[in-house]
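For this view, one protein chain was removed and the others were kept in their places.
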Amino acid sequence: MTHLLSIVVAAPVVAAAILLCLPGSARVAVRVVSLLGATLSLAASVAVAWAYDRAAGGLQLVEDYALVPPLGIHLRLAVDGWGVPLLLLTGIIVVTGVLASWSVAKRDKDFFVLLLVLVAGVFGVFVSQDLFVFFLFYEIAVLPMYLLIGIWGASHEVPAAGPFRFAWRRFAVGGKEYAAMKLTLMLLVGSAAILVAMFLLWNEAGARTFDLAVLEGTRFSLTTQHVAFPLLWLGFGSLAGVFPFHTWSPDGHASAPTAVSMLHAGVLMKLGAFGVMRVGMVLLPDAAVVWAPAVGAVAVINILYGALCAAGQTDLKYIVAYSSVSHMGVVMLGAATMTANGWNGAVFQMFAHGIMTGLFFALVGIVYERAHTRTIARMGGFAHPLPAVAAFFTLACLSSLGLPGTAGFVAEFLVFVGAGQGAHAWWVVPGVLGAFVTAVYVLRACKTIFWGPPPTGEFAELADVRGTEWGAPLVLGASLVVFGVWPRFLLDYIDVASVAFLSRFPALP
Amino acid sequence: MTTPALLAVIAVCAPAAAALLLVLAPALRRQGAPAAVACIAASLASLGAALALALGRSPGEPAVRHVVPWLQAGSRTIAEVGVHVDGISAAMLVVVTLVALCVQVFSVAYMRGEARRGFGRYFAYHALFLFSMNLLVVAPNLLQLFVGWELVGLASYLLIGFYFAKPSAARAAVKAFWMTKLADMGILVGLVVLFVSTGSFEWTATPEPAVATAVTLLLFLGVMGKSAQFPLHVWLPDAMEGPTPVSALLHAATMVAAGVFLVVRAHPLFELAPTTGDVMLWVGAVTAAFAAGLALVQTDIKKVLAYSTCSQLGYMVAALGAGSAFAGFFHLGTHACFKALLFLAAGSVIHAVHSNELAEMGGLRRRMPLTAVAFGIGVLSLAGVPGLAGFFSKDLILTELEGRAGWVPWALLLLTAFATAFYMGRVFVLAFLGAPSARAGHAHEAGLAMTGPLIVLAVPSAVAGFFGGGLAAYVGASYEPHFGLTPLLASTLALAGIVAAVLVYGRGREVAFADALRRLDRAGAVDRAWKLLYSSALLWLSGVLGWFDRYVIDGLMNATGFATLEAGSAVRVVQTGRVRDYALAVVAGAILLSLWGVLS
Amino acid sequence: MTLENCILLATLLFAIGVYGLLTRRQAVAMLLCVELMLNASNLVFVAFARHAGGPGQILAMFALAITVAEVAVGLAIVLLLYRRHGHTAVDAASEARE
Partner (left out) sequence: MTVDIAFWVAAAAMVISALFVVRSANLVHAVLWLAVTLLGTAVVFALLDAPFLAGVQVLTYVGGVVTLMVFGVMLTQRHDGSVASASNVQSLRGAAAAALLFTLLLVALLRSDLPSSAESLAPDTAELARTLLDEHLIAFEVLSLLLLAALVGAVALARRGDDERGASGLPRARPRARGEAE
């Protein structure tokens, strides 16, 4: 029995605990400890990937600690084929996120403590095999976000308009507190739905256990499945940005500080999709098959709607945030196909989009720190002073629009193939159309920001990437290319789980 | 791995290594010169490998294949990557690497004025392009071709936008990417359809006829984008914002011909779909005629060549539509040589006079005799003057079209042949004959780095046509030049076109219908239509949806929050804050509960 | 000493407690009345445990412990109230509103 998974989850917690003991004035020590904790998690994740036997599949590296025996709650850690790439993703994003937050000035110790706690929650979700603990970690991952955005975020004006402008009387729409509150509330409403569904399953399984393996062994009644699945879909889906519960994402991501945006769009949204697939679809196969058309149709809306909304934005962070909504639609589309290729593509897209959007937000952070604006119309010619930023931004754009050779292509292509093989082949067309609209808005943004005559005036003396800022672009950019050129490394992990889970769907190929 | 496979791998990987080196070693790249050395060395290696590969093959030899699984999940292989060497890919590889090497050597001189950083960046892009193009050429299946296809698109985007400080260049780069990406959606969907119906992306896949029609139509959509077919051609003239050598390599000789190459490659599939063939025939013919018409009135030398490229690609597509893959492929090869030659010669001129405008040139034949001769060979070859390369391939196409679709495409292309000769004659007259303009007076021939490639390319542009039979045997087709009515008509028209151009423009006149064409060009109806679609449909929709999301969807969420807060305020009245009231409420609750218990 | 008698006694005590709770003004007095009511409920628990079995005594024990906690916090609040207002008449205090 190894303790690798414990290390993955505990390293950020321990680092956070050490941080609490450090004086707030020890600025370098705070950062170094955070970085060490994050790096240890990443290293352990890599070790997990190394130790996981891809041929055997199933749950591996199991650790089991009884938490509350009377209720059958165990801290049961194990990793399956889907978990490995997501652990790697989280590790990569965390390390680069810490590096990208090097310049946080305000209450930096608290910032890093919350960041690490959040990360521990994310890791926990991916490795817990007990639904209750899964949910517990899920909440741990969601809640620090409120403080992180509320304290360290940025506000902006949203003029009152539209049929619901009376609501502006009550709260300052666009403010960071507003964004934090909206994000937290919407996700908590989702959590409530999840909780209901969870206890429904617990009750019907009757084994007084939340163990996912046991629940998987239970064939729930159709009624239960049909009640629980939509609850789980919308509950987890609200975190995955499923239309129309995506509106926390643009405001939240736009308000959040760089590392938080990276983590949230890069990793937390994946928790939602992972939950829909791992808990919703795998535990409730009969309902999943019936609901798949709805899931897929909404995913298609997500893809096109998100992409079109992104094309209409003027704020750089909003563009990236809406692109996340669009790309998470690809994940959900892959999930809805109920095919091995589609599911592989969905999980691969979680990874690819996580890295890609992490890179985007890191670069936006770098640009914002220098130019103090995120309005793309005010920028122009930034490739002259910021060639490295321009290069990496272009790379992220290319992955975003699914250029072969980047991870984004592999993911989208697998999803499209899966959709073609699935019951609703027409999903391919809007999916591909979404990729085109993505090309339109990312390249336009890229052109507006970076191309054109050299900037003058306030932007003339911008400094290129330096010091620890190199961390995020280098690591994330390299990951995009490496996994795009060599997708097999991840696909082998993902596939073994997809195939095993799909075997629970007897009526399907 | 067999020797041919190894050679092909070298041809692909040498530029890849150069590109990787230049990306990973920014210090090297920023110095400029080492980047050019690395890039050209890689191209030399590629050319060497390609030549060894092509010469080492005897005609009719079976294809050599070496693949490794790429997109593999568990035990299921979705797609492989590797090399597929047969006559077509070997010949194409030679053409691509030869032109690329010439263009790169030419670029060393042409781009000398560039800052070091830019110089290095330029050659890094070139290495990336050559890698992508070779990857595309040796693709063992449709998916790898698509990968290369998209990557050459990327290289094209980067190279068109090379002068990114110029807003027009930036716009042109993005436009090129968008237009080709729009078309590539067809390929992507086609790939999915093909895979779903046959389970592979192989060249030999044989789906049912209906599926084959769908797949080929979708693939052809992509071809229309990449090979600039009407109405998706609008990006190509704009792409001339890139450096001239780039236009020669990507937007004349190789990249834009990738669409034609795709159809040649996937010929077995296209043979299953006669409907697609008809569509291609018409699209090709219309493109050829339309672009030739617009080429007549361009004042920018590169724009003339760009529309000419469009037009010639139309020839190739029409040939493919007529079912003659070899005719298309043959014209692809000859066109690559003479169009690259024309562009490089034009580049040489532009380098000398610092302008693209034909009006700024004139009388250059004295100051730049070598360039004039090279350009002249290109003009004659393109016009299809008997004996030169263009003559053979163009006549083959026209012969293939005889009797097709009521002779209309044939007639259109014949007319285009005349127009081609006429507009190329016009360019030659305006640039090289007559009296020199103010700028042209100081022009002079550049060094060997620029003239060398011109000489190298002029040779095949002149004589390649005589190897048509050999090429046909090499790729496993049959070709026998015959001299019937069509070649006679075509060569007569070609000569007539040139003579007419000399007669008209040599005397400083203008043809009567030029005004009409110029108006058509200015109106840019197709371009306008796309712009309208972009700004009025896409941007409008995105603006509306953005508003809708912010104020309706999100507004609903805000309204929910608002309602909750208001309800809270309303209910708050009962909270008096006095303990006794709360106690009374508790007791009242207890009474109600027990009442319920008693009554039930 | 039947179950009925015990419950009757408990009910009576509870009603007296309710009466006191609603009539007394000082916070401490109200606490005393709450004690009375809790005590009455404990009586019911124990009586049921005697006559019908079940975990009545355990519940009574828990109730006892909770009562102690309640008294501690309650008295602390009373003390605070006194320091703020100089008296412990609850009607005058309405801070719970905000």
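We call the chains A, B and C, going by the order they appear; numbering starts again at 1 in every chain.
Simple rule for what comes next: a residue touches a chain if its C-beta (ideal position, glycine included) is under 8 Å from a C-beta of that chain, and two chains touch if they have at least 3 such contacts.
The structure presented is a predicted model; accordingly, all values stated were derived computationally and were not measured.
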item: Of B:A165, B:V373, B:L517 or B:L584, the residue in touch with the unshown chain; value: B:L584
item: Positions on chain C where the hidden chain makes contact; value: 1-9, 11-29, 31-33, 35-36, 39, 42-43, 46-47, 49-53, 55-58, 60-62, 64-73, 75-80, 82-89, 95, 98
item: Touch list for chain B against the chain that is not drawn; value: 580, 584, 587-588, 590-591, 594-595, 597-598
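Keep this in mind: only the chains that are shown with their structure count from here on.
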item: Chain-level touch network, classified as line, ring, star, complete or other; value: line
item: Most extensive contact between chains (C-beta pair count); value: A-B
item: Most distant chain from chain A, judged by the mean position of its C-alpha atoms; value: C
item: Euclidean distance of C-alpha centroids - chain A vs chain B, Å; value: 36
item: Distance from the mean Cα position of chain C to that of chain A, given in whole angstrom; value: 52
item: Interchain centroid distance [CA atoms averaged], chain B/chain C, Å; value: 87
item: Shared interface positions of chain B, touching two or more other chains; value: none
item: Overlap residues in chain A, where contacts from two or more other chains coincide; value: none
item: Chain C partner contacts - residues on chain B that touch it in the complex; value: 575-580, 582-584, 587, 590
item: Residues of chain C defined as touching chain B within the complex; value: 18, 21-22, 25, 27, 30, 90-91, 93-98
item: Chain A residues touching chain B - in the complex, by the definition given at the top; value: 158, 161-171, 173, 182, 185-186, 244, 247, 250-251, 305, 308-313, 340-341, 344, 381, 383-384, 387, 398, 401, 403-405, 409-410, 413-414, 416-417, 419-421, 425, 428-429, 432-433, 435-437, 439-441, 443-444, 447, 450-454, 487-488, 491-492, 494-496, 498-499
